[in-house]
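Only a single protein chain was left out; the remaining protein chains are all shown in position.
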Amino acid sequence: MSSRLGRVGLWLIAAVGSVLVFGAVAGALLEIADQPAGLEAMVVAALPDSGVGHPVTGVLLNFRAYDTWLEVAVLLSAVVGVAALRAGEVGAPPPEEPGPVMRGLAEVLVPVTVVLGFFVLSVGSQGPGGAFQGGAVLAGGLVVLHLGGYRWVGETRPGLLWAGLVAAAAAFAVAAVAPVLAGGELLQIPLWRAHATIVMVEVAVAVSVAVTLAFVFVAASPHRR
Amino acid sequence: MSWAAWAVSAPLLGVVLTLVVPRRLLALAALVAAAASSAAAVGLTSEVWGRGPFRLHLGGWGAPLGIDLYVDGLAAVMVLLTSTTGLLISAYAVSYARDERWSARAGFWPIWMLAWASLHTLFLSADLFNLYIALELLAIAAAALVVFAGGLSALVAGTRYLLAAFAGSMLFLLGVALLYAETGSLDLYGGEPVTTGGTALVLMTVGMLLKTALFPLHFWLPAAHSIAPGPASAVLSGLVVKASFYVVVRLWEQALAGSATVVGAWLLGLLGAIAVVWGAVQALRQQRLKLLIAYSTVAQLGFLFLLFPLSRTSGAADAWQGALFHALTHAPGKAALFLAAATVLRSVGSDRIEDLRGAVSWMPLTVLSFGAASISLVGLPPTGGFVAKWHLLAAAVDAGHWWWGVVVLAGGLLTALYLGRVVRVFFVSAPAPSIATVPRGLDISTLLLAALAVVLGLVAAGPLTLLRIGA
Partner (left out) sequence: MTTFELFALTGAVLFALGFLRLLTGTHLLRKVLALNVMGSGVFLILVATAYRDAGAQPDPVPHAMVLTGIVVTVSVTAFALALVRRIHALSGRAELDEPER
């Protein structure tokens, strides 16, 4: 009986809290609705110096590259955390017998996602797209591959898998520290090599994102202990 | 070239290093990374000492387009604290580690390096969204520290912690979104947002209180910090909970100071006062050493929040120094307590306090470390803890708010009660149980940490001056 009362009390407090949060946030947002303030002017003005043609890519991989470096570290932390739950083991046995539908789907979808993923990755410098988006598509392809009963090389050779997982962090470390050793600022990307640097980092990030997401999915699959 | 760049890079490089070196070089690689991060921290401290507070424009762009690092006395002190305590905890972990879980490719070392990287970033970053990412990185790494050694109870404690930390990050991010929507800038020390400042401050503070485990949002801490293995507990109680407190300080005292209300500040102080008493009362009831130390963390964190009501009075300068110096000495002291407990646990096989009777005869150095760290946590002269409490008392008296002074004194007394009970048990004469030998290295690093907590009181002038730079 008292736990019933406790549940009702909890619901009441939670409901009141949610309404308060909504009220405060909505009120603040409505008040500032007609005062636009943003950084678009600054980004557009600085974009020619960034080495890419698309403003979002410029923000992600040049102006605010430190955020992206930390984000890569976050991905890595998820991998390390999940791997730690399995005592560091990263190999995977093949999944249980997939049906013909899953197998057929894999055979059709995986080549498409590979092409699509690399396309999204490469179009990022001039249009919407880029490393994370392309990496996510590739990760989807790897997951479908696994579900279809196939194994890709990362599952049979753990060393290769770890190389893929660490690639982005290593690429960022190099891109960040090299300018410091040459006398510049951390993460400084001079215009003459900006495009090349950003492409290198983007490829590494796409690979790491794909491998990370696929690994985490497989590592937590039902048939695994 | 600034040391700040190395201070944030070295731990991140350490992460990559610990994930690529062969297994037998893992401990060495970790110690190299730890040493490099510590060197950068020392360099950073001397740089800010000579140069005063400064900003570093990452990528050469400058806020608000790019991300800046901001270094003042407080930032340098926190980075130096992280490195010094971290280096000693790492030395302990090298001797402590003995099985697969520690030397695995995804074991203690990369997780600890990730936490270290997030801490350095957090203390130096001047960008709101950057802080959010650092907070999430810290959350994952800290939860991983709780669960990596395995066991169902560790999983439960770690999951509860991760969900609480995740909730805290979401609240923080909402605040960031509101602030950006109004000001168009993510600079932490940028302009004062008028409309969204209050709401954002409340949201972000609640988020940070979840991560700092201030009463009543401390529910996850006792289990998580007591179940984690020794070095992990030391990192969690000594460093991780201080990071979110630091964010609250920056928000309330600098970034959103204009939106901070007196009522809110008093509420934080009141919760801190309750935490001091509640944590101590719970600690007195514990039968297991690590749980006792974990509840002690809940109590000691309460002292830190006395800063907020006092910083709006004439005692502000003393309050700033007292609270932050308390954070400074609590870290090595609490780490020493947890490491001593881990050593005892390994040698006796139990951490029930009754099973540790007479420990002084078979583990004298460990008991010495525990005792010295306890003296600092209680706040007896000439330790660092005494200096911190003295400044807080001076602030309370100066402001005429004597009740906060009562809280400080009561807290010290209660701490003496529960820690004294443990020390007394250590000195009871009892037949020695069967004990396993432990590596001598464990005692050395523990002793150094305890000594640090004590000696900080003698050399307090240095850190206190440092804290004043840019305040």
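Labels for the chains are A and B, by order of writing; each one numbers its residues from 1.
FYI, contacts are C-beta pairs under 8 Å (C-beta built on N, C-alpha and C of every residue); 3 or more make two chains touch, one makes a residue touch a chain.
Because the structure is a prediction, the values reported are computed rather than measured.
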Chains in view touching the one left out: A, B
Residue, one of B:V48, B:I133, B:L214 or B:A451, that touches the chain absent here: B:I133
Among B:L163, B:V277, B:L380 or B:L409, the residue in touch with the chain that has been omitted: B:L163
Residues from subunit A at the interface with the omitted partner, ascending: 10-11, 13-15, 17-19, 21-22, 25-26, 29-30, 33, 36, 38-40, 43-44, 55-56, 58-60, 64, 67-68, 71, 74-75, 77-78, 81-82, 85, 132-133, 209, 212-213, 216, 219-220, 225
Residues from subunit B at the interface with the omitted partner, ascending: 129, 132-133, 136, 139-140, 143-144, 147, 152, 155-156, 158-160, 162-163, 166-167, 169-170, 173-174, 177-178, 180-181, 184, 186, 216, 218-220, 222-223, 282
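One rule holds in what follows: only the chains that are shown with their structure count from here on.
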In the complex with subunit A, residue positions of subunit B that touch it: 1, 5-6, 8-9, 12-13, 15-16, 19-20, 56-61, 64-67, 100-101, 104-107, 110-111, 114, 117-118, 121, 127, 129-130, 133-134, 136-137, 140-141, 143-144, 147-148, 150, 155, 174, 178, 181-185, 195-196, 199-200, 202-203
List of subunit A residues in touch with subunit B within their complex: 21, 24-25, 27-29, 31-32, 35, 37-39, 42-43, 46, 62-67, 69-71, 73-74, 76-81, 83-85, 87-88, 90, 162, 165-166, 169-170, 172-173, 176-177, 180, 183-189
